[in-house]
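One chain of protein is taken out of this complex; the other chains stay put.
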Amino acid sequence: MTRHIFKPVNYYISIGSHVPALTIAPGDTVVTSTVDGPGYDAEDVQVTPPGNPMTGPFYVDGAEPGDTLLVHFDKVRPSRRRGWSFKMVFPTAVEAEYVRYLPWPDEDDRLATWDVDLEAGTVTLMRPTDTRIGRLVLPAAPMIGCFGVAPVRSQAISTRTCSDHGGNMDYRGFREGTTVHLPVFAAGALFHLGDGHAWQGQGEIMGTGVEISLEVEFTVELRKGKASRWPRGETADFIFTVGNARPLDQATQHATTEMLRWLQDDFNLDPIGAHILLGHCAEYELANMYNPAFTMVCKLPKSRLACL
Amino acid sequence: MTRHIFKPVNYYISIGSHVPALTIAPGDTVVTSTVDGPGYDAEDVQVTPPGNPMTGPFYVDGAEPGDTLLVHFDKVRPSRRRGWSFKMVFPTAVEAEYVRYLPWPDEDDRLATWDVDLEAGTVTLMRPTDTRIGRLVLPAAPMIGCFGVAPVRSQAISTRTCSDHGGNMDYRGFREGTTVHLPVFAAGALFHLGDGHAWQGQGEIMGTGVEISLEVEFTVELRKGKASRWPRGETADFIFTVGNARPLDQATQHATTEMLRWLQDDFNLDPIGAHILLGHCAEYELANMYNPAFTMVCKLPKSRLACL
Amino acid sequence: MTRHIFKPVNYYISIGSHVPALTIAPGDTVVTSTVDGPGYDAEDVQVTPPGNPMTGPFYVDGAEPGDTLLVHFDKVRPSRRRGWSFKMVFPTAVEAEYVRYLPWPDEDDRLATWDVDLEAGTVTLMRPTDTRIGRLVLPAAPMIGCFGVAPVRSQAISTRTCSDHGGNMDYRGFREGTTVHLPVFAAGALFHLGDGHAWQGQGEIMGTGVEISLEVEFTVELRKGKASRWPRGETADFIFTVGNARPLDQATQHATTEMLRWLQDDFNLDPIGAHILLGHCAEYELANMYNPAFTMVCKLPKSRLACL
Partner (left out) sequence: MTRHIFKPVNYYISIGSHVPALTIAPGDTVVTSTVDGPGYDAEDVQVTPPGNPMTGPFYVDGAEPGDTLLVHFDKVRPSRRRGWSFKMVFPTAVEAEYVRYLPWPDEDDRLATWDVDLEAGTVTLMRPTDTRIGRLVLPAAPMIGCFGVAPVRSQAISTRTCSDHGGNMDYRGFREGTTVHLPVFAAGALFHLGDGHAWQGQGEIMGTGVEISLEVEFTVELRKGKASRWPRGETADFIFTVGNARPLDQATQHATTEMLRWLQDDFNLDPIGAHILLGHCAEYELANMYNPAFTMVCKLPKSRLACL
C-alpha cells in the first residue's frame, strides 16, 4: 500500500508497451501530474511536444493479460488557472450541409481562454470578450480525458483516439471518485494518463473541454483472471460501461452489450432479467463525437440494482 | 380558447393529410384519448388495427406552411392499469456478433406485463415472474411516443418512423408540462398523436416502453411566418431540439445544428457566442435507437441562458 | 397483351395511393413519357412543379399485397437534347472537414449543361466552358432514376428518397433491358416512374446525373403470392438486389440479406451453399449517396449460377 510521488520526465503520445516509468503494486497509490494536450504543465510551460502527452506508463506488478485493472481516481485537480478551449462546434457534430456556414475563426485565433478558480469552484470565460455570452461562468468539474492500458497485440495507439484499451474517451464521468475497470492486454497493464479538462460539455462537440494541467492521485487494484471487453466503471450512483467506435451506433452497441455481459456475469442476473432491467433502466451519456472514435457510455443507476 | 372534448372514432397508422377529425383554433385546448400501439383502449379492448394508431388529425385554423405549431401537453395520463413491454434488448442496440446470443423468446411469449398504478405513481413488473429482478418497481413517468404534423410534399409517413414532421420519436421528455414546436408543412398543420408509454428507458432499446392507453389534454398555439427545420421543445428546465435519422450520428447532427440555428435566430446570439455556449453546455439524450429513424435530443439548460 | 399509349396529365412528387392514371393488365406494355426532375418535358417546357414528378400511377389489375410486380424496361430514351447536372460533389460524399473547401457555385449558377445526342450516342458538356476538362464527352447511357409502387401502410413517400417500395434510387442499372421486381403493398401495385438521366456517375455524388426527359416503354408481369422484401432485378448478365437506407452499411446489409434470401428461396440453394457462393462472388455497386436514403446494389453474375 505504498504511496508513490511520481514526477513525470518523459511523455508519450501513444498508449502502448513503452518502457515503464514506475513499477507499482496492487493497492498502491500514485500521486502525479499531467500536462495539457499541447504539453503545457502547471507552470504553463511547454515541457513536451503537443498531442495529448501521457504521464506513465505505470507497470502494475502481477498484472497479466486476461486480468482487470481497477483504477480509482482519488484526486483530480487542475494545477494552474489558465484553461483554454476551441470556440466553434466541429463539423463532425453538425449537418454536412451546414459545415459551410460554420464561423471558422482565423488559424491564429482559434482559442478561447478560461480562468479556472478552484477555490471558487468556477471556470470563467476570459476571451473572446466580444460575444453576447460575456464572461460565461461554469462550475469546475475536473476530469481526465485520456487514459488507458497497453493495447492487445503489442499495439501502440495514438492518444487522439480510443478503443477497448481506453484512450482518448473524453467522458465527463472520469473524475474524482470514479473507479475504472480496464482489460489487461500486456504484462504490467502499463497504465498511462493525461489530457485533463477543468470542464467539458457532453459530446465534446467543440473538440475540447476547458483544457488544463492536472494533479492526480489514483489507486490501483487487480482482479485476476477476469477481463471485460470494454472499459467499465463505477461512481457513487452508477455502474457504467464504455463503447468507443464510429459511428455512434456502434459505440452505443459496444456499451450496451458490455453492460448485458456484466449484469449476467457478475450480478448473477438471468438473461431475461438482465434484458428487462437494462431495457427499462439504461441511461446513455454521449462522451465525445469528435475524436477518430466516438464514445458512448451506458449507465445503470445502482438504485435499480437494489432489487437483486 | 375553447376546450374541446374529443372522442376518437377513426385512427391512422400514418401521419399525413388525412381528413381532419376536428378543427380547432390557436389557444384552444383538446381533451382526448389515445389507444396503445396494438390499438387497445382504456377498457383494454382492441378498437382499431395495430401499428401505433393515431388520434386526430386536428386541423388548426390559420396554420400554413412556414408557420410553427406549438403544442403544450397539459395532461398525459395512463387510462388503464395493464401495461406491456417487450422483454429483450433489440439487435439494433447490441454488437452485430452478439445478436446470435440474444435470448429470443418464443413468438407467442414476447411480452412482459406491468401494472400501472397512477395513485401510487408506480409501474410494476407482473410477468414474467421467474427472473431474478422479481417484481421490479419503476416510477410512473407517462409520455407520448408518437405525434406530429402532416409532412412536406403531401407525404403520409408511417407511425413506425419519424422525421422532421415528428412521428415515432419515443422521447421520454414528451410528457406533461412539455411544449413542443413543430414546423407546419400543410394547411391546418394536421396534428396527430398516440402511442403512450407509462414508463420508458432511454434509447427504447427493447423497442417498447411500458405501452399504455392515455388520457391527453393539450393546448395549441401558432407562431406565424417562422418555422424550424426540426422539432423543438421546452420544459421547465431545458430548451431542446430533436433530430430523427440513422445513423445516430446524423440524428445528433440534426439536433445540434437545429440548436445552433435556434440560439442565433431567436436568442439573439452571435455565432461564436452560440458555439461556445452550446459547445460547453449541450446535453444529449438518446430517445430511441429502435425505430427506422433513431432519435437524439440536444438539450440546453435554461440556467445557462441566464447570461443573456 | 395490350400496348397502351399513355400521355401523362398529372404528375406526383410522392409515391403513394394516388388516383390511378391508367389501369393495365399483366402482360401489357405501356408507352409513355417522363419529365425531368424540375418538371420540364421533351419540348423543354416546364409542365409541372419541380421535385422529381412521377408519371402514373399505373394500376395493375389483379396485383395484391404479397405479390411481386415485374417491370421490364423495353425502352428508355432521352426525348430532348438539353441535359443538365450540378457541378460540385455534394457534402455527403466528402470528409466533414473538407466541406468548407468545396467550390460552391453561386446560387444562380449551379448548373452545368450537356448536349445529349442519341444518334451519336454521346453526352457532351456544353457549359461551363472555362474548365480544364473542356467539352467532356461521355457515352449516353439512359436510365430511370426514380420509380416504385405504393408503399406499405398507405404511405405516400417523397420522390426525393427511397425505401423498400423503390423510389429515388438513382441506380445506373435501371436502364433499357433491365427487369425489376417490386413487392406489392397496395391493390393494383400503383407503379410510378420518372427522373430520367442520360448519364450518371456511380454514387451520384453530385446529386444529379445528366438530367433529362424520357420516352419509356415498359411491360409488366405479376408473380402472385410471393413478395420480396427489397427491390430485385435482372439484366442480361446479372441478378441483383437493392438496399435503400442510411448509412451505406445498412443499405449494403439490406441488399446482401435480400440476395441471401433470394438464393435460398428461388434458386434452391442450401444455406451454406448460398453463403459460399455469395461470399465469393458478390459484386457491389454504389448507386447513390446523395438522397435521404443511400442505395447499394448487390449483384451476382449469372455465370456463377451456372453451377446449379
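Structural remarks
Chains: A, B and C, in written order; residue numbering restarts at 1 for each.
As a working rule, a residue touches a chain if its C-beta (ideal position, glycine included) is under 8 Å from a C-beta of that chain, and two chains touch if they have at least 3 such contacts.
Quick caveat, the model's predicted, so the values are computed rather than measured.
Checked against the full complex, the one of C:45, C:120 or C:136 touching the unshown chain is C:136.
Among C:14, C:48, C:68 or C:85, only C:85 touches the chain that is left out of the view. Per the touch definition above, the residue from A:89, A:245 or A:296 contacting the chain not shown is A:245.
In the full complex, chain B contacts the hidden chain through residues 91-92, 96-97, 99-100, 102, 104, 247.
Summarising the interface, chain A meets the missing chain with residues 13-14, 16, 51, 151-158, 160, 245-247, 250. Contact residues of chain C toward the unshown chain are 85-89, 92-96, 98, 103, 105, 112, 125, 128, 131-134, 136-138, 199-203, 205-206, 209-210, 246-250, 252-254, 256-257, 260, 268-273, 275-286, 289, 294, 307-308.
Throughout what follows, only the chains that are shown with their structure count from here on.
Taking the mean of all protein C-alpha atoms as the reference point, the chain centroid lying nearest to it belongs to B.
Remark: chain A and chain C have CA centroids separated by 47 Å (rounded to whole angstrom). Here the CA centre of chain B is 34 Å from the CA centre of chain C. Those residues of chain C in touch with two or more other chains are numbered 247.
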